[in-house]
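Every protein chain of the complex appears in place save one, which is left out.
After this line comes chain A, so read on.
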Amino acid sequence: MLSAGPTPRVPLDRWEFAIDTEAERVHRWTWEELMGLPVETPTVDIHCVTTWSKLDTTWQGVSLDVLFEDVETAAEYALVYSYGGYTTNLPLEDLLDGKAWIVHRFDGEELEPRHGGPARLLVPHLYFWKSAKWVRGIRLLNQDHPGFWETAGYHNYGDPWREQRYSDD
């Protein structure tokens, strides 16, 4: 289990998730509102940059396609930010069309804080550092803005099938 700092503890009555557009329009969801959205149960393989993979992991959460339904944007880039200050960047298209979720359960159980609970991003087609734990929001940007590990030597995109681990890979 990888972590870059202390585990944030976020009470559910103070938790919120936001999408901030490039036009400075903010869409927000409380925990209760998130729980009221349609739930999907993706079963996916995940790939850690330290070379392990875990096959057929089962999660529960809300597709980002649902959260983006009413979001108007022409931005091409997303910067995901978390409680605790972590950030990671990726092209917006990698979050849409059934490729990413805000998940709150793993293997049928509530997601533990040490694994990113109450909710984390799940983007299984990229290395797992892109699946930000303790997710708090997504900022939409016209220009790419490298995140926490992407500014410290890790690859800007992180495709496990092309073994894009480091910035010079």
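Quick note on the criterion: contacts are C-beta pairs under 8 Å (C-beta built on N, C-alpha and C of every residue); 3 or more make two chains touch, one makes a residue touch a chain; residues count from 1.
Methods note: contacts and distances are computed from a predicted model.
Participant: Name the chain not shown, per its UniProt record: "ABC transporter ATP-binding protein", "Predicted phosphoesterase", "C-type cytochrome" or "Hydrogenase maturation nickel metallochaperone HypA"?
Facilitator: Spelling it out: the chain absent from the display is recorded in UniProt as "Hydrogenase maturation nickel metallochaperone HypA".
Participant: Can you say which of A:Trp59, A:Tyr83, A:Trp101 or A:Trp129 touches the chain missing from this structure?
Facilitator: Per the contact definition at the top, the residue touching the missing chain is A:Trp129.
Participant: Identify the residues of chain A touching the omitted chain, counting contacts across the whole complex.
Facilitator: Looking at chain A, the ones touching the missing chain are residues 1-7, 49-50, 85, 114, 129, 149, 151-154, 165-168.
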